[in-house]
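Shown below is the structure under consideration.
In this view, the complex is presented without one of its protein chains, the others remaining in place.
Up next is chain A:
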Amino acid sequence: MTTHEPLLSIQNLDIAFGVDRAGVVHDLSLRLDRGEILALVGESGSGKSVTVKSVMRLIDQQGGHITGGRILLDTARQEPLDLALMNERQMRKIRGARIAMIFQDPMTSLNPVLTVGAQLVEAVRQHQPFDDGSAKARAIAMLEKVRMTDPLRRFDQYPHELSGGMRQRVMIAMALICEPDILIADEPTTALDVTVQAEILALIRSLQRQTRMGVLFITHDMGVVAEIADRVAVMLHGRIVEEGPVRRVFDAPAHDYTRKLLDAAPKFRQAAISATQAEPCTASPVLSVSHLSTRFPVRSRILRRHVANLHAVEDVSFDLHPRETVAIIGESGCGKSSLAKSLLRLIPTHEGRALLAGRDLLTLGGQALRVARDDIQMIFQDPYAALDPRMSVRQILSEPLRIRGVAADEDHLRALVARVGLPEDSLGRYPHQFSGGQRQRICIARALILRPKVLIADEPVSALDVAIQAQILSLLDELKRDEDLALLFISHDMAVVERVADRILVMHRGMIVEQGPAEAVLSRPAHPYTQRLLEAVPVSHPAARFERLSHPPAATAPIYPLGTDIEPARWQTVGPDHKLREGEYR
C-alpha cells in the first residue's frame, strides 16, 4: 500500500440503467495512482466502458445512474472530491481539465464539420484563459507532441482528410491539451491497424511517462494489456473479479475467468502451428491469378480530368489449390480487399487473368459470369451488416438458389444449417435473433449453398469476440477439408493468420512483396514491410515487452501519373517456395 492518497479511488460503485434501474455495475472498487497505467479488461458487455464513463459522469445522458458508492478524485489541497455527488456544472470543470478521455473509433469521434484546429482550440479555451492566438500555438505544439507530421497544415484540415491513426493522434492531442491528471482510454486501438496500434500504444506510454498522469486503459485484448499495463483489473458481469500487477495476473491468474481470457487470447508465435501443412499441392490449382491489376482513376478537382491512377492492385499473380488456405495480409489500404472484389468482378479490373476451372473470370460476361460466380463466393467482415434484417434464415439461404431458378430443398437447407453448427430451429428465425458468431455462421452457410470451389473471406472474424473467433476459424478449417474448398483469407490479424494459413501473400501498396509457406513467412520474414508488420503484433506476455523503433511514416497511396509503367515483378527466392519481391521499399 502506498501512503499517499490515490489519484482516483472508486469505492463500492453501483450503476444502474433505465427507468427500472437495472444494475450494470455492482460494488466496484478500483484505484488509480499517479504515473501508472491500469488496464480494465473484460468482454463486451462486462460493464467496463460504463464504469469509466461514470467517472466522467458521461452516463447521465444515456440514462445511467450512480446508485451507490463514491468516486474520489484527489485534489492538491483540500479533501478529495466525490465525483458521484457533483452536478453537471461542476463536472464540466473536471472533464477535459482534470480527467480526459479518448474513444474507440477515431473515425466517428471527431466532429466531421469542424477543422482539427477548431476542435483543439475549443478544448483548451474551455478551461484556460487563452486568446485565439495562444490557443492556436498551444494546439500546434500539442500536434507536434503527438508526432503529427506537418502540424501547421493539419491544424486547418478536416478529420476526413486524415487517416485513422492520425485521427487517433488528434484525439490524444485533444485529450491532453489541458494537461489532465487522468487519461481514460476506451479501447483506443481496437479500430486501428496493427502497425498503427503499436505506434499509438508507444505514444500513450511515452506521454504518460513525461506527464506522470494516471491512465485508465480499457481493452478486451490481452495482447494490448501485455504491451502497456502496469496493473490489471478484470471485469465480469459488472464486477471486478481479479486485480493485480500485470506480471502476477499473467503468470498466476487467480480467477477462472482470467485464465479463460488468457487462454482465448490469440498467441502469436506461441502455439504450435495448428494449420496442418496441407499435403504438397500437386493437384492443379482451382484458381490461378496472373498479372492482375486494378486501377482507379484519380481526377483533378475542378475540371475532373483524369490526371493519375491509383494502382490498387498491381501485377498480382498467385495460385490457389483445393483444400488450401492462402492468407493475404497487409494494412488497410494495401489493396487486399480490392483484390478480392476484382476477383468477384465487383469492381472493374485493368488487366490480368484469373482462371477458375478453366474460365477466365475477368473476361466473362452476362450469363457465363453468373454461372462462374457459383464457384466463387465471399463472406464479409461484419456479420451484422451483411444479412438483410427482414429476411428469415430460410430466405437468406435459398435466395442464391432462387436467383438461379433452382428450388430450395428443405432437407438440403437443414443439413447445411446443421453443418455450420446453427441450432436446428434456425431456418424460420431472423438475423437479429442470433449472436455475432451465429450470424457469421449464417453468412458462411449462405456462401456454401451453391457448393463453391473458392471461398473468399474478408476479415471474417475481426468483428467477433476472441472466444467466438476460434470457433469460426475451426469451422472454416473443417469445411475447407470436407468440402474441398480453397480459401482466400484476408486479414490484418497475424495471430489469426498464423492459425489458418497454409500460404501467405504480403501486400503492400497494391503489390505482393513477399509470398511463401505460412510458417516460413511468419518465422523468417524477408521483406522489411513484413518484418514491420510482424514486429507490431502485441506481445503475449508482459515480460516480452520491448521498445519498438520509431518507424517511418505510413506509406503513401500508390498513385502514379498516367502512363507510368510499373516494372514487372522480379522475385528472389529466399527459401523453399518462399519468395521476396526485389526493388526498393517505400
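Note that a residue touches a chain if its C-beta (ideal position, glycine included) is under 8 Å from a C-beta of that chain, and two chains touch if they have at least 3 such contacts; residues count from 1.
Everything below uses one rule, namely that contacts and distances are computed from a predicted model.
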Remark   = Should one name the undisplayed chain from "Tryptophan synthase beta chain", "ABC transporter permease subunit", "FAD:protein FMN transferase" or "Integral membrane protein" using UniProt, the answer is "ABC transporter permease subunit"
Request  = Looking beyond the chains shown, say which of A:I66, A:L83, A:M101 or A:A233 touches the absent one.
outcome  = A:M101
Query = In the full complex, which of A:V24, A:M174, A:A229 or A:V497 touches the chain missing from this view?
reply = A:M174
Key: Selected residue (touches chain absent from view) among A:T75, A:N111 or A:T363   = A:N111
Key: Hidden partner chain, touching residue among A:H26, A:K48, A:H127 or A:H321   = A:H127
Message = Applying the definition given at the start, please give the residues of chain A touching the unseen chain.
response = 56, 58, 61, 88, 91-97, 100-101, 103, 105, 108-114, 122-123, 126-127, 158, 160, 171, 174-175, 299, 301-304
